[in-house]
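Here the complex is missing one protein chain, while the rest keep their positions.
Moving on, here comes subunit A:
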Amino acid sequence: MRYLPLSPEDRAEMLDVIGAKSVDEFYADVPEAARLKGTIEGLPNHQGELAVERHLSKLAAKNRSASSGPFFVGAGAYQHHVPATVDMIIQRSEFLTTYTPYQPEIAQGTLQTLFEFQTQVAAMTAMDVANASMYDGSTACAEAAIMATRVTRRKKVILSGGLHPHYAAATKMVCEAQGFEVVQLPVAIDDENALAEAVDDATACVIGQSPNVFGTVTDLSKSADAAHEKGALLVSVFTEAVSLGLVTPPGEMGADIAVGEGQSIGNGLSFGGPYVGLFACTQKLVRQMPGRLCGETEDADGKRGFVLTLSTREQHIRRDKATSNICTNSGLCALAFTAHMTLLGGKGLEQMALLNHEAACDLADALDEIDGVEILTPRFFNEFAFRTPMDAEAVLAMLDEAGVVGGVRASRLFPEGHMGDMILCAATECTTPEDIAAYAAALKEII
């Protein structure tokens, strides 16, 4: 077996040193009835690379990759171009096959990239501080809600009607398990600032999203002001990190906590994971943050270096009193994010954001010209909702036959929302004029 270096002679020699007759002696504590007799049921014995690759390749071939044709699916994950350099960097053994940097003397590579990552995320969100990443945007959102209850010592969390329904569901589940009340405002394409009316003296936080799940961009300042007046926090959510290059960022709207999905930068679609959750907040809330934080310090010779810090917030020190149970985060995805951002720089991010917006504008213009199509999103970055007179599922199936993956039907995300005719679609820098023309032509044919 190619992964196991010990030879039968090694094993015999080692058993000799130990003074055991066989490895069975090491398993003597296993109750007799629970000892597995024979081999693992149904699983063949070890196989060479070729055989395994053949099997997995067959499975992969049954899937249609985003790059294989016109592709317009967004709603929380986005097709973007990742520079070749990024994948080369994250495949460096020293980054790929190392652990959480608990021994900083031999982990400055990881630690310095985390420090750079935190700085980039703070700058992009226009917040004071960012942590070293969460699992993904949805769990970051749930953690933000819990953090707000801790900060305010209040028990009510209000979710906007434009919050991604998966984020809302994950947040609701976590909050209710801990006995907090979750108020979900009515689903709406353009009513993020309904949060301002809903907030009251019992509210820990209001959670709004821009661009929201329908693509609508909103200045949440009004909700921030209203929340602060009542002693509550504003949690500002985004699922498309590229939007931060162009759209009003959380910090400019008065957000106390900003959370979002970082997949768009450096990370592929990968059917939903692994992704990288971004989490940032104001300076005064830093000690209430979940997750790992990297900070600057010095070594015994006075040289600048970095360590994981403020770990008294975390489960391995505080156990049942920790700010979160999170341990493993998204280290390598955060590295991909920071490497891509380092290549882009602020200027490149802005340019990429503009290209995304322009592609979506072109798409909206093209679809808008088709009789029966109604664009529903009033202001958007790179995705929007539209309606046709037909059932969305049927429309998407027919688009698929024409070779166009046209988006997500809103009813998949909102099964009870009576949105059977609505489609959510996105365009990015990967979208070509030909893709848009193909979409418009196919859709015109269908409706």
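Please note the rule applied: a residue touches a chain if its C-beta (ideal position, glycine included) is under 8 Å from a C-beta of that chain, and two chains touch if they have at least 3 such contacts; residues count from 1.
Going forward, contacts and distances are computed from a predicted model.
A.B. asks: Per UniProt, what's the omitted chain called: "Fumarate reductase", "Ferredoxin", "glycine dehydrogenase (aminomethyl-transferring)" or "Phosphate transporter"?
C.D. replies: Choosing among "Fumarate reductase", "Ferredoxin", "glycine dehydrogenase (aminomethyl-transferring)" or "Phosphate transporter", the correct UniProt name is "glycine dehydrogenase (aminomethyl-transferring)".
A.B. asks: Among A:Ala144, A:Leu244 or A:Ala366, which one is in touch with the chain left out?
C.D. replies: Considering all chains, including the one not shown, the answer is A:Leu244.
A.B. asks: Pick out which of A:Met147, A:Val259 or A:Leu396 touches the chain that's been left out of the picture.
C.D. replies: Checking the options A:Met147, A:Val259 or A:Leu396, the one contacting the hidden chain is A:Leu396.
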